[in-house]
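As you look at this complex, bear in mind that one protein chain is not there, while each of the others sits in place.
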Amino acid sequence: MAGREIMYREALREALFEEMGRDESIFIIGEGIAERGGSYKVTEGLLAEYGPTRIRDTPISEAGMIGVGVGAAIAGARPIVEILYVDFAMLGMDMIVNQAAKFRLMTGGRGRVPFVLRTQGGTGGGVAAQHSQSLEALFYHIPGLRVVMPSTPADAKGLLKYALRQEDPVMFIEHKHLYMTKGEVPEGELITEFGVADIKREGTDVTLIAWSNMIPRTLQAAEELAEMGISAEVLDPRTLVPLDRVAILKSVAKTNRCVIVQEAVRRGGVASDISSIIQEEAFYSLDAPVQIVAGMNTPIPFNLTLEEASVPQKNDIIAAVQSVLHHKAA
Amino acid sequence: MAGREIMYREALREALFEEMGRDESIFIIGEGIAERGGSYKVTEGLLAEYGPTRIRDTPISEAGMIGVGVGAAIAGARPIVEILYVDFAMLGMDMIVNQAAKFRLMTGGRGRVPFVLRTQGGTGGGVAAQHSQSLEALFYHIPGLRVVMPSTPADAKGLLKYALRQEDPVMFIEHKHLYMTKGEVPEGELITEFGVADIKREGTDVTLIAWSNMIPRTLQAAEELAEMGISAEVLDPRTLVPLDRVAILKSVAKTNRCVIVQEAVRRGGVASDISSIIQEEAFYSLDAPVQIVAGMNTPIPFNLTLEEASVPQKNDIIAAVQSVLHHKAA
Amino acid sequence: MASKKRENTPSKELLEKLFTTAYRIRNFETEGIKLYRRGLVRGYFHPYLGQEGIATGACAALDERDYIASTHRGHGHCIAQGAEVEGMIAELLQKETGYCKGYGGSMHIADITKNNLGANGIVGASTPLGVGAAMANQVNGSDAVTVAFSTDGATNNGTFLESLNLAAIWDLNFILIVENNQYAVSTTLAEATRETELYKRGEAIGVESHRIDGNDSLLVYETVADAVKKCRAGLGPILIEAVTFRHSGHHVNDPGKYMPEDKLKYYKDRDPVDRARDNLINMGKMSAKDVKAIEAKIEAEFEAAVKAAEAAGEVSIEEFREFVEGY
Partner (left out) sequence: MASKKRENTPSKELLEKLFTTAYRIRNFETEGIKLYRRGLVRGYFHPYLGQEGIATGACAALDERDYIASTHRGHGHCIAQGAEVEGMIAELLQKETGYCKGYGGSMHIADITKNNLGANGIVGASTPLGVGAAMANQVNGSDAVTVAFSTDGATNNGTFLESLNLAAIWDLNFILIVENNQYAVSTTLAEATRETELYKRGEAIGVESHRIDGNDSLLVYETVADAVKKCRAGLGPILIEAVTFRHSGHHVNDPGKYMPEDKLKYYKDRDPVDRARDNLINMGKMSAKDVKAIEAKIEAEFEAAVKAAEAAGEVSIEEFREFVEGY
């Protein structure tokens, strides 16, 4: 497959174009996604191609939009609901937690909810406390949901296409800072199954687990660590649910050390859960405690210096790696 | 202090009576809490005592109720909003996550939100997927919230009274199965500070950490373990935020082994976070991996046998303790 | 089906259908409560007693392509939309032959093969879910109509405004039936809102809205049949407020003492099952004996269903574990 460099947002757009062409039951609703093409141009051109029945602007009604998406999924369509910021998904949390995630079980498996909620999260640019959150842990804790957080254009495309072909509700969480990043995306069909981690860089001394916007940062850290003679493996689960435990445990078995990097706040984040799994299942292969580099336990402040201080930076990752490498029995 | 045996729900009611008598800015809103005295009789008699301005029934408007509570707290009252099931708090999640938790930071510390949301969670009695959840992990992950989960009448009273005297938003999560349980509650003033764990039973071989309705079950397990010659310490954090890390680490330093018992589903629960903390901070005092006994990753099914299978039972706890005690290096 | 058209003289066929459905619901609830009292049914049980006219009339106006979404008080909708009593009883008894394999129970009961989105434990949820089904049908090029049964309590919830508004701007084939039984548990509608004529909320956002007697299954049928016709002609959505009253407390363990006796009497005097029977006898010219035979058949069907459900297999924990693998 020939590669091309395209942007994350273009990769997402390609996925939407291709899948909507393939499956007429896919439709998209969201604020400003039709005429205007969305805040990040991900849906640009779809209205012209697929028409106003399948591409619709909505009022500011997040709970309603999500509920309508869930109902439509139950009744045989493949809705994509775009929520501008993951923060706003809180307005439709009931529909996500109590309806989308539960319908399959409540019907004894007879009903399915092939619903995709596209949204974006993360810090950046001083958009402050209500537009900067990383909330994946909330969805991660709710059985029945799939949680997808692509870090590269290729993953974004492949995972979105897969999302539109499976039967369970998906929280597809993009990152506001990744839309303009470029990466190689193969020509032609690209479908990336859920639950398969990707080793973004091979290494032997320490396993770095990261996702979404923490991947570029972690790769930079790994680059610098290499210059210091430290070989870091960078593992991107890509989908948090399902989580590729096998790949994680395999990497940790190789390196015996692990640092998990997460933009979300430290307390109760997904990193804690991954740490608890590694600890339970690979206790004796660990040469040092699993260390977590995460956001501070705080809402994100407006001030850019404080915003930066609130989330992991490259040097925090490097410091954590150094710490697990130099760990000595107390 | 003389002790009396009263029920959990009576202890809560006492706390409300006493605090409302002390502070006229306390009011309560909720569905069926005034005339009817609430589904668990916790608010019985308050209407007669404190009148309809301060005790009010509401329509089924969870988002509005929570929002109104938050606004009232900002503007100088001390609202208590009762949400019938923690599951329904999802309808007001935006107000909890984006308003209550963030206001203090967003105002640079000038604003405070002394708001108490009383609700109840957990499984029991076949009330099925939308009325059986244990959702504390969702609130635990949101900086700015306090998360309180009392397991005994005394804790229920003392913590609720403290909640009504501090300045931050509190998720006060009761358990549907505890309301009728009895326990000793001292006469007179009883105020229990947040962030102070309680050792519900002393022991030396293993630390069992549990909260809410898992405490009675864990104590029963400890009882049986004692008969087997195993001395289990049972630690109840009582408040998950703030979490008494010092007490946890101290207990683990003593026993070198830890099992965390949680009714909520395993994936991304609070237990995972506590495990990650112990692992990071007490790695070298652990003689076995921290083990988590938790709910299965599933919405709770209606069928009572399956409901029971979905959450930790006494025997699961005993088995986990036996496993951490017999753990040998792999 | 001919009976789908608005009629001035209703056919005997229609009247029989209305009575049969109403009586089947009545019998299901009355007998189901007995099973509950015997400890055979667990969890919540919100009887539809007194409100049978609404589900009965509404679903009679639908055909196979059409969808419904239901509430916590969902047995009646489930029956009216064509579910078999056996699968329902088995569900209440937590059996694996239940419609939801015993995983759902009363609050989530549904025969989803009948385009029923299910009962729901979250007050207000049926409206957005129903609008979603209507949206799916629009996208998929079907002229199917979706009826969301909802409640007076749900009209004070944000989902009402948001999702009905979406249905309106998208001209969906959506009918919202607000079952106004004037109570949310013990809270009266007048305590819950200043304006107790709920249909006005539809009008305020440009939705054709009606207020009717929900205890008259024939009127409900006619109103919904008309609304269905309008929807299929692109004139949806439509809101129908159907006024009614419970015959008992909120759930089986609520004695409902707060319900004023005179009001209860007023509505019991206008019992929807009696009225459907009267219609069948008076307008449909069916003999009292034939009516009795219908009743007996329904009763026997119920008893057989209970027997079958009791004999059915228990759910399997192993199967459950497998089912939730990868959840």
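Going by the order they are written in, the chains are A, B and C; count residues from 1 in each one.
Rule of thumb we're sticking to: contacts are C-beta pairs under 8 Å (C-beta built on N, C-alpha and C of every residue); 3 or more make two chains touch, one makes a residue touch a chain.
Note that the structure is a prediction, hence the values are computed from the model and not measured.
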Answer for the absent chain's shown contacts is A, B, C
One chain isn't shown here. Among C:13, C:63, C:195 or C:322, which residue touches it?
C:195
Check the options B:38, B:121, B:143 or B:203 and report the residue that touches the missing chain.
B:143
Among B:15, B:47 or B:65, which residue is in touch with the absent chain?
B:65
Of the residues in subunit B, which ones touch the absent chain?
24-25, 27, 53-54, 56, 58-59, 61, 63-77, 79, 94-95, 98-99, 103, 105-111, 143-144, 242
For subunit A, enumerate the residues touching the unshown chain of the complex.
31-32, 35-36, 57-64, 87-88, 91, 125-131, 296-299, 301-306, 309
On subunit C, what residues meet the omitted chain?
156-162, 165, 168-169, 191-195, 200-201, 203-207
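By our rule, only the chains that are shown with their structure count from here on.
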Any idea whether B-C or A-C has more C-beta pairs in contact?
A-C
As a quick test, compute the distance in whole Å between the mean CA positions of subunit A and subunit B.
30
Give, as an integer number of Å, the spacing between the C-alpha centres of subunit C and subunit B.
37
Quick one: which residues in subunit B touch 2 or more of the other chains?
63, 87-88, 91, 128-130, 296-299, 301
Could you list the positions in subunit C whose residues touch two or more of the other chains?
100, 102-104, 108, 120-122, 158, 324, 327
